[in-house]
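What you see is the complex with one protein chain gone and the rest in place.
Chains: A, B and C, in written order; residue numbering restarts at 1 for each.
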Amino acid sequence: MTREEALLLERSLEEALAPLHPADWDPPDDGSLAAEAWALCAELGWDHAGLPEDLGGMGDDVGPLVILAQAAGRHPLAMPLVETALARWALATAGLEQPPEGAILTVAHDGDALALRPAPGGPEATGRLARVPWARHARALVAAGPDGALVVVDLEGPGAAVEPHVDLAGQARDDVVLDAVAVAAADGSEGRRAAALLAPRAEVLRSAQIAGALGRALALTREHTSRRSQFGRPLTRFQLVGAHLATMAAHAALVDAMLDDACRAEDDAALAASAGSLALIAAEAATEVARSAHQCHGAIGATREYQLHHFTRRLWSWRSDGGGERRRARTLGERAQAASAAELWAGTEPSPLRG
Amino acid sequence: MTREEALLLERSLEEALAPLHPADWDPPDDGSLAAEAWALCAELGWDHAGLPEDLGGMGDDVGPLVILAQAAGRHPLAMPLVETALARWALATAGLEQPPEGAILTVAHDGDALALRPAPGGPEATGRLARVPWARHARALVAAGPDGALVVVDLEGPGAAVEPHVDLAGQARDDVVLDAVAVAAADGSEGRRAAALLAPRAEVLRSAQIAGALGRALALTREHTSRRSQFGRPLTRFQLVGAHLATMAAHAALVDAMLDDACRAEDDAALAASAGSLALIAAEAATEVARSAHQCHGAIGATREYQLHHFTRRLWSWRSDGGGERRRARTLGERAQAASAAELWAGTEPSPLRG
Amino acid sequence: MAEPLAELRSEVAAFLAAEQATGRFAPRCDAWMRGVDRGFSQDLGRRGWLGITWPTAYGGRGQPHLARLVVTEELLRAGAPVASHWIAERQIGPAILRYGTEALKHELLPPIAAGELTFCLGMSESEAGSDLAAVRTVAQRDGDGFRVTGTKIWTTNAHRAEFAYVLAVTDSAAGKAGRLSEFVVDMRTPEVEVRPIYDLAGEHHFNEVFFDGAFVPEGRVIGTVGRGWEQVTAQLAFERGGPERFMSTYPLLQALAAGAERDASAAEAIGGLVARLRGLRTLAWETARRMDAGEAPAQAAAILKFLGTSYEQDLLETARRLLEPGSEATAAMLADVQLAMPGISLRGGSTEILAGIIAKDAEVAR
Partner (left out) sequence: MAEPLAELRSEVAAFLAAEQATGRFAPRCDAWMRGVDRGFSQDLGRRGWLGITWPTAYGGRGQPHLARLVVTEELLRAGAPVASHWIAERQIGPAILRYGTEALKHELLPPIAAGELTFCLGMSESEAGSDLAAVRTVAQRDGDGFRVTGTKIWTTNAHRAEFAYVLAVTDSAAGKAGRLSEFVVDMRTPEVEVRPIYDLAGEHHFNEVFFDGAFVPEGRVIGTVGRGWEQVTAQLAFERGGPERFMSTYPLLQALAAGAERDASAAEAIGGLVARLRGLRTLAWETARRMDAGEAPAQAAAILKFLGTSYEQDLLETARRLLEPGSEATAAMLADVQLAMPGISLRGGSTEILAGIIAKDAEVAR
């Protein structure tokens, strides 16, 4: 994707999504769908962004999906745009059939929890997938199966049940219970590639959503602190407010730099390595930025009338997606402890810079 | 000890010790002894404070030793006053003989690392004791042996060797290597009580030294920030400086409250429980206060000409004494994880308040 | 703790365990703000556990502050629904006891001690923030009373309260010291209107309260007209110095100790938190002891809140890290605390304000 294409995509997303959530907007917390927004995105074909260009997409590059996910972070609409786009990319990569236009899809992070059994009509899956985003609205989910194949589960078919839950932001995070459900599995090299990249790409895209929300939380905090006064001085004149703003800006800059790094990754292994650090950094940034934003806002920030909560509640939820920070940190740390001195150093090397 | 006796002891210590370290004083970092200070303390009998009153001490109560240790923290003189007083208390408690007046004694925290073997002339100890305070200057050390008896090792006898080390503050922290050294062991109930209480008392006293040094670091920081200006305003007018001062004052107050708590403990088990929390809180306070003090002082604080380093370097060393924070926190945490709900709650109950 | 206190603790704990066993309440974090149950408060009142430090003549038991601390610790530990009486019993009662007329004491203290009254706190205003000197609500003399006009915000439980404590300007020409007065306003007064504000969890505890010339009879002034600043400052020591400043989240600590994996990482983190909790309880006890000795330990109270907030934030982060992905019950409790935490950390003064008080009281910085 050229820089011009990227800017164009960003601008189209901005223009379409921004009007959908006015400042006093407070949708229900019950996991329901922002149907109008979803319909618009599907109509504009953004859920196809990860497909090859001949299928109406923008290719295998993770870049366009990152721009999509950042916009989804800036615009807190209840819809699985990122999940559907990722799932469609995985299906295309694995050489599997694309669901019909407008279909809602999702991705489970713990597909290795499934038991797959061969059956006369093809493999069948049994097991429980935890906290699958938007599962109740989805026609199908994709996951990396226990044997490394890409697995596609029809959520509308027999044997599949969805137990509804919501996250801190009222977004659907449903448990999916499968009892001998017929699945499609792609276990050729393309299918395995798609399965192996599913988790790193999900990490990158969730981090991109976090980046979008960080930016909005920072902007709201700047606006608030430059407009309000206390003890006769504007809030921005207080050194501790300045320290909060600096903390927020610094963490946001770090996440942005790591997102660029992930987009520059030269191969799948490099993407996975970048994603591991990015996800941890984004989670920490979510924590720090949300805390500073609320601290600078005071009581108004903790209300539903004001916009900040749309972003901070999502930051608190998104940072935990995909299994949580502790598991991620432990994986990275165990690798570092087992590494030679040269491997330790190489493991922190950024992706090559372009131009 | 009455409140009057406590104040009297505190005042005597202050008057004797303060003149021994002028503001521009910078003793060597080689583990050598502040011989004049030690001679004065021994002459005044403070190393006997933990003995029964008929032996010239102030009784079994930990209170007088705490006052002694706080003073030793306020006055950064290179001498094992706290260690000697603790060792003398242990010997008296175990019913063992007191070394001659003026003898330097010390305490090892890892006596369970010794192998004790019966021999014709009494038990013999073999092994290595790590980072024993002031061992090179000491005539003997006491420790809790592997079987729970109080063990006394003659450091001047055959088979005992001292490998010199210094801590961050240039205080002697020597390894002691024992090769079949004849030891005295008290394994009756008094000896076992002394051995069991040795670690908790050492924790309380080290925490009291930390408290003394915290107070001095805070006082120096207050003085510095109220005297100096930057960007045309006194440092105390900067909100971030205020935040540092508040952090320091809060941590110092917490340690003081927990020290009082330890002194109010109603029995040996209660003292041990209090000491475990106190030691962790004091270590954290040492870290926070030293960091804030240096941050407020800027470059001057990082020089040998200025007094702050006498306190911060000791804080960095003392917080690690006795095996380190990680081991302590893990012990407390494992206990909490194994506890019933009622035990968890009771485990955080303060010692009864008096009057 | 002396014998009678230990007994009192056992009694309260036994009562709470029994009530919880019958399903009357489920332990909840932040229950002193969110757990509203008038009947429960009345039960506590009947047992003599509210206003326990007040003279018997006003419905109290003449016990020391340490006794009150024992009761509040156990209530918080259990996560019991105590919001209906909490603010009235914690700070309005003591303020009336200290500054109120004999008639006001007799009118209000006994029903507060009986758990029958809910008070809301009309301190904050939207343009004043933490700066009480900037209060704009006015109270103008009108015959044998005052008429209060202005808007208060962040008024917890105003929609459930019989009375509001209101800080208002009685002399706008005076400096900070002579400008403010304290009033008890009957919430049924027709010129009082309440508008709900929904919090992060989507719950309704906060309100905006509009006073449009609401009449307050002379007898409902707390203390001396014009001494509001001095009086409210003393009140803040009561507000900040209690165990709710670090025990709002005790049920989460309990869930953490019981539910976390048994590994080095969990043990070390939990050990650190347990030590800090013991330290904070010790400070709170010490603060109560000083109140018994007649002091108003404002700086100790500010330190308690300052350290308490940082402990509660660290507890939440640790619990989140160690418990996710966890059971449904744990996830719900974590979500509850996460959404409450911005409020918890602000209540009783933001960290920034507290740092200023601690540093200033140490006569150093401002």
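Quick notes on this one:
Heads up, the rule we're going with is that a contact is a pair of C-beta atoms (placed from the backbone, for glycine too) under 8 Å apart; a residue touches a chain by one contact, two chains touch by 3 or more.
Keep in mind that what you see is a predicted model, and the values were worked out from it rather than measured.
Although one chain is omitted from the display, it touches the following shown chains in the full assembly: A, B, C. Interface note: of B:40, B:196 or B:240, the residue touching the hidden chain in the full complex is B:240. The chain that is not drawn here is touched, among residues C:20, C:42, C:265 or C:310, by C:265.
In the complete assembly, the contact with the undisplayed chain comes from A:241, out of A:69, A:197 or A:241. Only one of the listed residues, B:29, B:147 or B:190, touches the absent chain: B:29. Residue B:131 is the one among B:48, B:131 or B:251 that touches the chain not shown. In the full complex, the hidden chain is touched by chain C at residues 261, 263-268. Interface residues of chain A facing the missing partner chain: 222, 225-226, 236-239, 241-243, 245-247, 249-251, 253-254, 257-258, 260-261, 274, 276-278, 280-281, 284, 326, 328-337, 339, 341, 344-345, 347-350, 352-353.
As for the chain not pictured, it touches chain B at residues 26, 29, 130-131, 167-168, 228, 230-231, 238, 240-241, 287, 291, 294-295, 298-299, 301-305, 309, 312-313, 316, 320, 323-326.
Note that in this section only the chains that are shown with their structure count from here on.
In terms of the distance between Cα centroids, chain A is separated most widely from B.
At the centre of the protein atoms shown, by the Cα-centroid criterion, sits C.
Per-chain Cα centroids separate chain A from chain B by 51 Å. For chain B, the set of residues touching two or more other chains reads 238-239, 243. Within chain C, the positions touching two or more other chains are listed as 352, 355.
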